[in-house]
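What you see is the complex with one protein chain gone and the rest in place.
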Amino acid sequence: MSADAERFVRMYRQMVAIRFFEERVNDLYTRALMPGLAHLYIGEEAIAVGICEALRTDDYITSTHRGHGHCLAKGASPHLMFAELLGKEAGYCKGKGGSMHIADPATGNLGANAIVGGGAGIATGAAFAAKFLEQGRVAVCFFGEGALGQGVLYESMNLAQLWTLPVIYACENNLYNEYTHCSETTAGDMLARPRAFGIDSEAVDGQDVRAVNTAAVRLVERARRGEGPGFLLLDTYRYRGHHVGDIAREYYRSKQEEQEWVTGRDPIALHRAWLESKGLMGRDAFERIDVEVAAEMDAAVEFAMKAPYPDPSRVDEDVYA
Amino acid sequence: MSADAERFVRMYRQMVAIRFFEERVNDLYTRALMPGLAHLYIGEEAIAVGICEALRTDDYITSTHRGHGHCLAKGASPHLMFAELLGKEAGYCKGKGGSMHIADPATGNLGANAIVGGGAGIATGAAFAAKFLEQGRVAVCFFGEGALGQGVLYESMNLAQLWTLPVIYACENNLYNEYTHCSETTAGDMLARPRAFGIDSEAVDGQDVRAVNTAAVRLVERARRGEGPGFLLLDTYRYRGHHVGDIAREYYRSKQEEQEWVTGRDPIALHRAWLESKGLMGRDAFERIDVEVAAEMDAAVEFAMKAPYPDPSRVDEDVYA
Amino acid sequence: MPDMSFGDAIRMALAEEMRRDPRVVLLGEDVAEAGTTFKVLKGLVDEFGCTRVIDTPISEPGFTGLAVGAAMAGMRPVVDIMFGDFLALIMDQVVNQAAKIHYMSGGKWKVPMVVRATMGASRRSAAQHSQSLHAWPSHIPGLKVAMPSTPYDAKGLLKAAIRDDNPVIIFEDKISYTKVKGPVPEDDYVVPLGVADIKRQGRDITLVATSSMVQVALGAAAMLEEIGIDAEIVDPRTTWPLDEKTLIESARKTSRAMVIDEGYFRYGVTGEIASVIAEGAFYDLDGPVRRLGARHVPIPFSPVLEDVTVPTERDVFDLARTMCNK
Partner (left out) sequence: MPDMSFGDAIRMALAEEMRRDPRVVLLGEDVAEAGTTFKVLKGLVDEFGCTRVIDTPISEPGFTGLAVGAAMAGMRPVVDIMFGDFLALIMDQVVNQAAKIHYMSGGKWKVPMVVRATMGASRRSAAQHSQSLHAWPSHIPGLKVAMPSTPYDAKGLLKAAIRDDNPVIIFEDKISYTKVKGPVPEDDYVVPLGVADIKRQGRDITLVATSSMVQVALGAAAMLEEIGIDAEIVDPRTTWPLDEKTLIESARKTSRAMVIDEGYFRYGVTGEIASVIAEGAFYDLDGPVRRLGARHVPIPFSPVLEDVTVPTERDVFDLARTMCNK
């Protein structure tokens, strides 16, 4: 297979991995085996995968409350993620962070963040360090369109453009801030906002993993060359509730709207059809990926379920470095 | 005189009043008779005057650390202002606020603010109330271009446009955030920022009081008709230091630059020349205004100097309503 | 008078005040159709419409600042801060603006607004969604701070807060919304700000407890009773104004006092309250005023860790027992 073809297959597999991971999260959560909150990334997989495919392992990302996809796409281990989601000692954060705070220096993951817009400063700062230390690294700041409401995002974009920092702002516009449609919360033209700061900005179909990847590659390479920040506005949709418990959704969005995205714009189905049409993968290959990924995820869940909780005495550790 | 002519003369007089007021502030301060800090508005008079001329007494303004001009233009009494600047009981705020916090409900002045950008939320909220209570009032938020650094300004503009609030954001771009040129702090195109939110925005020569007034009238009337917020970007220059103590300024701006503005773009001189050229006022009339305003300001200073300090026991009053 | 949940009492207070005063509006994220993430405001938009129950962008500083201006200009806004942790985002608007405007203007402007913020851990929400940050506003002159512990107090304090001409921050414990139930009159009553309530009479030890910790103290008192210790539980209900007299009198009566609060222990509200008691009751005390608060750690996610972070009935029981030498 050509390098390109390998990339397309790898992106497919990654999207499947995220979806299977999230289905297991849903399952654990609804069976009351998982504490806290869980915000599923199902439907939005192409964004994390298309962007992270454009990154090096030592590039940085910041992530959100809906962060499992970013984490996995950046290379995290499902085993350690599930362990974290279950509050186990073996988890990425020794159980101290949970779903909304998974962080992993080994893959450049600066951490998921439960403050909407909380990653803006951090990603911009990591880019600042990367530039200052001349490491050639790039930082990607993932956030939902709801974060367009947070002033610190504009402050950060201004700094990034002023100082020509290698940071890409990736706005996942899934149309909803929790239970409120973005048209009720966002005046004017979304893309005009980063552009007002002079940032190279582009709107992309977030359900098309190849389009996402192409746009990401362009902005990442640009940033790496020292030409400054970029902004991606990615249209997408979350198939499920804002969090797992958000079941009755008709009061804020219609079943029909949901159905249209799920059947017409599913990133995995679209990419699969394309791979098939190009003859890059056949039914067997898809099946094999499904089986392999399912097995990996099941093993990860099993590992996590069996893993021990931290000893309560650990509560006082890691407060100070 | 026609109503228009009266307006032009009134604006002239107001600008002179502000300048004379500020010269006395400078004098009191350098003679160590005034406590605290004083940020002079000299050079920027056309903005406050041109905009406030477009407002009703019951319209609202929010002001800044450089607020004396806004205050006077909105109709405040120099007597009570000087008393406040000297920390006297007779001052607008009983001496509790000082230069940076003069407020006056009678003229719709919601208060000067020593937090850069601090007026953004307040002005937007007053506009919210004006709309909700169907009062037909408008709010003007004055701020320096330095406040473009504060995220809350973008949050406020988004709310104003979403909810069609009658608020005008008046950005006084005097080129400097304290001692730093705005090109070092502001990426991209300033006017594109409000426009990104869909706000009707206009750049105006802030040294031309008639141009300022024309633009303000348009946006104020529009807002009053319920058509939503506006934004004015007003080019201007402060002739003096950031505050009175900022004497040696060459390290951040040249004497030549200062001279160019003072001699070539003085708002009072420009308006005077225009009034003369139109035959609306002659030398005598200008002289009379100078004499009258000087007398008024001297009387105000004298009043304030003689006014008693508050009794120290007053310190505990007004903490709670 | 049927029992009602803490959350329902909050809703009732808001509905009553909105009926009474058309200037009262609610602002916050997902407050309208969703009725907030905790569903506490559910139904209010149906009665009052979306011009008075207003969904905002995720702009806590922006809409809080807007509320400050709206309050000055004649409204009575009630701002909803979904998680109390987000207070960190609005401190400038609350502290540098709302709290000071009345004073800075020499008493000319008023800022009659309410910030409703949640507090409380134990929901496995981790470090950024579990804090109880009421110590911060309690520190600031110009603010009032209410911390209801029962549905009765929740309704009465919230109504008092809305009618107050000053900025008031009211903290609502998330766990209490559904778990704490109690009688709530349909009447138009208020609980005045600054009046403590003795939630349980007792002779042997004074347990001063705030918000969520009142339930914990009540549980501990039941355990203490079994070993013959009769605890008095004093709920200040507002940290500011603070009803010093009731606190001091109780401590003088029992000669022992403990202060229990869910906020971080260090430099939290227990320090102030304990000092007030120590200063006022020193010569009647058998020993120092003792304190319990959240452990000096960010709130951890893992249940086994979170469960040792916030004071429990057992913690209160153990400490009280030691203090009473039993």
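Just so it is clear, A, B and C label the chains in written order, and each chain counts residues from 1 on its own.
The rule we apply is simple: a contact is a pair of C-beta atoms (placed from the backbone, for glycine too) under 8 Å apart; a residue touches a chain by one contact, two chains touch by 3 or more.
Since the model is a prediction, treat every value here as computed from it, not as a measurement.
Peer 1: Can you tell me which of C:D165, C:D197, C:D230 or C:E272 touches the chain that was removed from the display?
Peer 2: C:E272
Peer 1: Touching the absent chain in the whole complex: find that residue among C:K42, C:H139, C:R163 or C:K181.
Peer 2: In the complete complex, the chain left out is touched by residue C:H139.
Peer 1: Given that one chain is not shown, which residue among C:A126, C:L247 or C:V304 touches it?
Peer 2: Answering carefully, the residue with contact to the hidden chain is C:A126.
Peer 1: Considering the whole complex, not just the chains shown, which residues of chain B touch the missing one?
Peer 2: Touching the missing chain: residues 35-37, 87-88, 93-101, 113-118, 146-151, 177-180, 184-186, 251-252, 309-312, 314-316, 319.
Peer 1: Touching the missing chain, which residues of chain C?
Peer 2: Touching the missing chain: residues 85-89, 91-92, 94-96, 99-100, 103-104, 126-128, 135-136, 138-142, 239-240, 242, 263-264, 266-275, 278-279, 282-283, 287-291, 295-298, 300.
Peer 1: Give me the chain A residues in contact with the hidden chain, please.
Peer 2: Residues 60, 62, 91-97, 101, 103-105, 110-111, 113, 115, 118, 120-130, 132-133, 139, 151-152, 155-156, 158-159, 162, 317-321 of chain A touch the chain that is not shown.
The criterion applied here is as follows: only the chains that are shown with their structure count from here on.
Peer 1: Using mean CA coordinates as chain centres, what's the chain A-chain C distance in Å?
Peer 2: Inter-chain centre distance comes to 36 Å.
Peer 1: Can you list the chain B residues in contact with two or more other chains?
Peer 2: Residue numbers touching two or more other chains: 151-152, 155, 158, 162.
Peer 1: Hey, what residues on chain C touch two or more of the other chains?
Peer 2: Expected reply: 56-57, 59, 61-62.
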